[in-house]
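Would you mind keeping the following structure in view while I ask a few things?
Note that this complex is displayed minus one protein chain, with the remaining chains in position.
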């Protein structure tokens, strides 16, 4: 034929529809297996992928989050009154806020020379010769002057050092813990934003009446059952939830994570998108050697024109506010993808059943003979040589093994 | 046959090629539907998956990011000059920096006894008996001494408390807002690193000439159109971009997110990998009761040997610098996967078209008869019972149900 016919024919054949030929096997066992596998696959997809995993949703994790924290409460300490300004740090109210529970204060330190702490390596001495001048011991407090002096009002002697005097170990005043702190509250305001879905949510109910709202916010205390929308958390409550003993926290200090979890299904009303709180101690407990939380800071002042400081070693609770978020919303693309995957996955059934069929229940090979194209009537004899139709599907067809030419 | 033949035959058959048998239907309607569906699937993959989603790229989100911030500007306050050291906190210049816009200062507080704020629950009194000694009210300022005294220079009386005196509510001095702050600038240096791709980028143009660069960096102000590479942001500009009224921010304070978005296609030249900035207020607005941003801190000093403090309630803007990043680069693996998925997904067309064919346009079942293997000539009679080849594809072949040979 000529080129024109060929092109024409080719163009026509483009509009043909091709569909695989199928063999139907009337076999209860096989049919049952087939349908069961199919059922499993479909169930898996409908139940797990679609219902439990919500594969029909476009989702977004890790929302933009903003946390603002504010401590509240007053503690009495002998004649000393501690308000938030004293025990809450840093003052800026970010997502990490720490409150002091116990202080070890060293008053009136100033630059000068005094005796080194006796536990510091080779600080003990009897004569000046025991103290190398200018030496700075890493664990020590300062530079040795080379003198060997009396250890404050004790009988033994240690090397004199140049440092902030007196040294903490000697002059420290251990204050009792702020037991009142158990009733302190931390106000946590968290607002999140899912950029993709343009959804903005906060952990505080929108105020119908501002004055009432304000009063509510100052008075309420968070409680999972009773007050789920109150953003004021009692330190005692937090410690309980984290299964920690508050008085022990006062002793060693600790880091507690405040987890705010947002799990939003935006196919429902946004008002269902509410935070849940959980609390967990973050510094390792088992390993007491390194758990706990404390830090040192100083208040500086000039006394009689001399720069002085009050050194404070503060044991406390550090609250790390950690926000998790997940939002999902129906979207056609993932739905299509999941559906297609589901449909194609059904193909797996055939693979399994073919294997079963051909291996176990292939009665006198009538299935394999039908499945695998055999010669029905063949004009040429040459063909068997170049192609004879035999299953390679693990089922052996002894009679066909020698590719009988008809 | 013997085992040898079997093994030989089996080994040979391993090298056979199996391909499904296909029925070709010359039917315009069907062909058209088939090709259309195919076209849709292919288009979807090429356009959405490959072009829009860049499925041929290996991608990395969340780069390692480092932010350094530095406030600049001078504000005049009566005889008081405020420089960054006074209004910018924390000083370390991390990714959260706040600047004070308005202060409510309580000068010269010191430990002592004074009258409780009259608005505190049952603080008002007429006789000492109204004040329980040692009581500490949560909303109050300190511990009650049990006395009932005059409320500073007013006529009425409240319970005396032991606290920092005088109390803030009475002695506070409300300073006017720092309107000059609208011209303060914050220098934001951000450098990111995509570990997988070993790409390091910064939001500051590399300097050809250091001196010029330095001058540029000190003088310039960021502007989306004119100065996209200048890392100095005017607070006023930030407020505008966040659609906030600066003077109102001065009143209530607020938290504003500075979002730095890196979207890098590393198949192009890395120089195309540039940041874009966006600004949004992060503390909820709607709910005025709880929006805003303020914090308290104190400056301590010893006056005539007595520890005193200046308590400052600071309203301000807190800038949270939040960095988003995404980088993609061609990689064979994802390309192969996507291609394979595309090809397999085309299989979906057959499923749809078969259903259409067999349900709607199956003229006198000629298609189903051809698609589904029927008996052409049958040696045994027993067979139909154990297997007769009939479609179960929803199309009913009443005449075939008893397996009539044509």
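Order as written gives the chain letters A and B; numbering starts at 1 within each chain.
We adopt the following convention: a contact is a pair of C-beta atoms (placed from the backbone, for glycine too) under 8 Å apart; a residue touches a chain by one contact, two chains touch by 3 or more.
It should be emphasised that the depicted structure is a prediction, and the values quoted were computed from it without experimental measurement.
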Quiz item: Given the contact definition stated above, which residue among B:73, B:142 or B:177 touches the chain not shown here?
Solution: B:73
Self-check item: chain B, residues in touch with the chain not shown (by the definition above)
Solution: 12-27, 64, 66, 68, 70, 72-74, 76, 79-81, 83-86, 90-94, 180, 183, 189, 191, 193, 200, 202, 204-207, 210, 213-214, 217-218, 231, 299-303, 308, 333, 336, 340, 343-344, 347, 363, 366-367, 370, 372-373, 376, 390-393, 396, 398, 401, 406
Practice problem: Provide the residue numbers of chain A that touch the chain removed from this figure. | Solution: 1, 5-6, 9-10, 13-14, 16, 18, 20-28, 30-35, 44, 48, 89-90, 96, 98, 111, 136, 138-143, 162-164, 255, 257, 259, 280, 282-284, 286-290, 293, 295-298, 300-302, 305, 307, 309, 311, 318, 320, 322, 344-345, 347-348, 350-351, 353-354, 357, 370-373, 376, 379, 383, 386-392, 403
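Quick note on the criterion: only the chains that are shown with their structure count from here on.
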Exercise. Report the inter-chain centroid distance for chain A and chain B in whole angstrom, where each centroid is the mean of the CA atoms.
Key: 15
